[in-house]
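Reading through the structure tokens given below for one structure.
With one protein chain removed, the remaining protein chains of the complex are shown where they sit.
Order of writing sets the chain letters: A and B. Residues in each chain are counted from 1.
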Amino acid sequence: MAAANPVANPAQIRALIASHKRWDAIFALVGLAALMIGVLTFTALFVDMALDGFGRLSWDFFTNYPSRRPGQAGILSAWVGSTLVMFTTAFFAVPLGVAAGVYLEEYASKNWVTDIIEINITNLAGVPSIVYGLLALGLFVYQFGLGQSILAAGLTLALLILPVVIVATREAIRSIPQVIREGSYALGATQWQTVRYHILPYSSAGILTGIIIGMARAIGETAPIITIGALTFIAFLPPSPVQSEPPFLSFDWLMSPFTVMPIQMFNWTSRPEAAFHANAAAAGFVLVVMTLAMNGLAIWLRYRLRRKIKW
Amino acid sequence: MMSALETHVSELLATKAEARKLSFYYGDFRALKNITMPVHERKVTALIGPSGCGKSTFLRCFNRMHDLYPGNRYEGEIILQPDNANLLARDVDPIEVRMRIGMVFQKPNPFPKSVFENVAYGLRVRGESSRRRIEEKVEQALQDAALWEEVKNRLHQPAYNLSGGQQQRLCIARALATDPELLLFDEPTSALDPIATASIEELMHDLKERVTILIVTHNMQQAARVSDFTAYMYLGDLIEFGITDELFIKPKMKQTEDYITGRFG
Partner (left out) sequence: MAMTEHASKQYDLDLGSIRSRVLAMGGLVESQIRRAIDALTTGNLVLTQEVIEADHRVNAMEVELDGDCSQLIVRRQPAAGDLRMIFAIMKTVTDLERIGDEAQKIARMAKNIHERGGAQAPPVVEVRHAAEAAISMLRRTLDCFARLDCDGAAEVIRDDAGIDTEFRSILRQLITYMMEDPRTISTALEIVWIAKAIERIGDHAKNMAEYVIYIVKGTDVRHTKVAP
């Protein structure tokens, strides 16, 4: 240092700090405004929908089939259909997605092939859902002859959320410190033992979160379901999976026609009568609550599982 | 390269393992250059040298840790006694090597499981299913790692509730549970406070009655305290190997002298 330190002038320094801090305040305000635009819009929408539909929410609304009379119409077939489709989706997406994610992270050698696969998976997550619908229409509905069934819808949505599950699985696995793997291998464990005893248990929180977020997306999807030809007016339930006589379990419901919540909503909103619009708002309210509940579950699970794990 | 005394001592001691003309490559980078060095049975051998000298790389050759990552290549041999097996031979499964050679890492890395499960893991990996035998082994390993008294009442609590020093002793117990022939320590105390460090060093001193120890350390005083033999490495070369007391009082190589007296860099 050639020159001695300039003598500090407290007044000058304070003025400088004050002018710098003004920018802090300005950005805080801008940021808050940006945040509020999103939050308030959503809140307004939600409240508006809740107000419109709240009058229709009753036990009957959940236990009635759709009807030509708005006062008697309910969402029974829609929520049962959504639940069954979600179940099917999870049944296929979870093992496939997790296995693919684990394979890519733990087993696959890192070369250009895996790089391309990786890029494609990320891209798949961004493909418009209607494209999946078209694909499913050709492949599942006609080629495999599954028809407009719960199985076809479940497989379609499983395909749709597969990239989300894979990416979430990979992220969760990547967050496990390498020393944990090395600790396992150093004791003579094989790759499978390491995956089975360490990788899967420690990444389960992240994987579950990813699955639920994917499911929350799937439950609101309309386009691919319409594309494969889900019905909009269903006045019956799929056959029950549990039977009173042996073998007690039945999978007939998989091949049953169905409808889901967003389609039911779509159907009601396209009617001219205002009363049906109220039904749609009520169904929308239920759908949003279902989605929020799933996200809440994800947060809770993550919290519960993460608490057990510290690196 | 060895003094008469060292030659004499070496002849008296059994060799547990020996690197012979060992070179190691990370891709095209030659990280170890033609290293030949014994590891004497039931002695502590320390590897010292500046960062990047290859001491950890060398250590991790002994349990084939490098096999976990692509693009790594060994040349030469590491012979393990008593069966005269070349650990680096292509037909030797790294898993078999790791079952014979334990490792303790720089940062304590207990699994996020219970104390008990951490120690039992190596046994489970080996297919041990008898609850009674596992319990016996776990207790023995924790005793050997001087941790039993501190954890016997909380065996089923999460391992991360232990202090850093206890965690590292847990990792040592985990490695001991499967009766390793050689124990590798990769800077085991660099994340610990002086008291925990002292307890680990004390433990190493006790352990060497049963197991051969190879330790990498940044801390020269630690090497001087715990080891019987010391190897100084620099840029992938083994510069000097000798009896610790001699190496620290009268190193033969000027490079070693400069490093241990702080004239490095």
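Note that in this section contacts are C-beta pairs under 8 Å (C-beta built on N, C-alpha and C of every residue); 3 or more make two chains touch, one makes a residue touch a chain.
As the structure is a computational prediction, the values presented were derived from the model and not from experiment.
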Where the missing chain makes contact, among the chains that are shown: B
Contact with the hidden chain (one of B:36, B:130, B:157 or B:261): B:261
For chain B, the residues touching the chain missing from this view: 220-221, 224, 248-251, 256-258, 260-265
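Basically, only the chains that are shown with their structure count from here on.
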Whole-Å gap between the CA centroids of chain A and chain B: 47
Chain B to chain A touching residues, read off their complex: 63, 65, 68, 70, 95-96, 98-99, 102-103, 105-107, 109-112, 121-122, 124-126, 158, 160, 171, 174-175, 178
Residues of chain A that touch chain B when the two form their complex: 109-110, 177, 179-190, 193, 197-198, 202, 308-311
